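Removed from the display is one protein chain of the complex; every other protein chain stays in position.
Which chain is which? They are A and B, in the order written, and residues in each are numbered from 1.
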Amino acid sequence: MIVADKKPIEEIVEEIKDKEKILILGCNECVTVCEAGGKKEVGVLASALRMYFLNQGREVRIDERTLERQCDHEYLEEVRDVIDQYDAVVSLACGVGVQFMAEKYHTTPVFPGVNTSFMGVTEQRGVWSERCQGCGECILARTGGICPVSRCAKRIFNGPCGGSTNGKCEINPELDCAWQLIIDRLKALGKLDDYEKITPIKDWSTERAGGPRKIVREDVQQ
Amino acid sequence: MSYPANIRIVLVPCTGKVDILHILRAFEKGADGVYVVGCMEGECHYNSGNFRARKRVEQAQKLLDAIGTGGERVQMYNLSSGEGPKFAEYAVEMDKRIQKLGPNPIKSAKKKAA
Partner (left out) sequence: MKLKTSSKLEKILANSHLAVTSECGPPRGSDPEVIIKKADMIKDHVDAINITDNQTSVTRMCSLAACIHLKHMGLEPVLQMVTRDRNRIALQSDILGAASFDINNILCLSGDHQSFGDCSQGQNVHDIDSMQLIQTVRHMRDEGKFLGGDHIKRPPKMFVGAAANPFADPFEIRVPRLAKKVAAGVEFIQTQCIYNLDKFEQWMKMVCDRGLHEKVHILAGMTPMKTAGMAKYMKKRVPGMDVPDEVVKRLADTPKEKQGEEGIKICIEAIQRLKEVQGVRGFHIMAIEWEEKVPEIVEAAGLYPRPKVD
């Protein structure tokens, strides 16, 4: 899922400090799972902001709403009838949702309430880590299911580099060296000989480098 | 056993049931202080409810500091169920602290805004 983390409240306050009617809009999917922007976090942020403004001597109207997602038209339409009541929306959805909101409600300021970081897994509650960078051309079949693009700090395709120590990355002793993981996995699968196959130069045009991406599926388009 | 009369007790089966939202809403409604009293660490009747409560109290402290209400207004205490006098002791301590800090700043702000 997309993993995000809450923005510090001071940063959010800075964006909305001159507003009087604010909607805090949460999302029931990824940001709920990583406990950054779901219904609970909306409630906490709204309560804290109300008290913040009161402590400043202002009674600011802060409403709470959580949509199923903010990346599909149908769900964002649900606030069409109330959006004009607000002079700002703080969206706790990932960067995708914030932008979609802004596109849809052209004249309503939308501010992000979380910092969107990566596509990753829940290792355990409270710990999420990166697994995929959306390079657009998946090579996991060749690396035993472990991605050198997202898990190697230097996205090396023929690793490890000289800095791998005790199975950990040179930049952080708690970060697994992706290539150690790949080698361990190839060994477990009895495919260590594959290690010597040289992975050819990557075509990065399917990645961010090639420009903003779009996928069109004519077979399902209406 | 006597404790200050201005303390409103909310009973919960385990402090693990106390959510950070409960703490924040209490302050929103004008509480001057909130304290959460749970079992001794390691003796929670539901295993680790009191550890969760402590974490939530700490979260609330940070948030309350950031918004200008003051994190010292919320505290976690631990005791075992039979320790009546200790409960009173904590109540007195909390009351003293809050009296010193003064009323919840939003109360005067609410008056001004009204």
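Throughout what follows, a residue touches a chain if its C-beta (ideal position, glycine included) is under 8 Å from a C-beta of that chain, and two chains touch if they have at least 3 such contacts.
These figures come from a predicted structure and were not determined experimentally.
Visitor: Which chains here would be touched by the one that got left out?
Guide: Those shown chains that the absent chain touches are A.
Visitor: Could you tell me which of A:Lys104, A:Arg131, A:Lys154 or A:Arg185 touches the chain that is not displayed?
Guide: Answer from the full complex: A:Lys154 touches the omitted chain.
Visitor: Identify the residues of subunit A touching the omitted chain, counting contacts across the whole complex.
Guide: Touch with the absent chain occurs at residues 153-167, 170-171, 177, 179-180, 183, 187, 192, 195-196, 198-202, 204.
Operating definition for what follows: only the chains that are shown with their structure count from here on.
Visitor: Mind checking the centre-to-centre distance between subunit A and subunit B? Centres are C-alpha means, answer in whole Å.
Guide: Once rounded, the distance between the two centres reads 34 Å.
Visitor: So in the complex, which bits of subunit B are touching subunit A?
Guide: Residues 19-21, 24-25, 27-28, 63-64, 66-69, 105-106, 109-110, 112-114 of subunit B touch subunit A in their complex.
Visitor: Can you name the residues of subunit A that touch subunit B in the complex?
Guide: Touching subunit B: residues 8-10, 40, 43-44, 47-52, 54-59 of subunit A.
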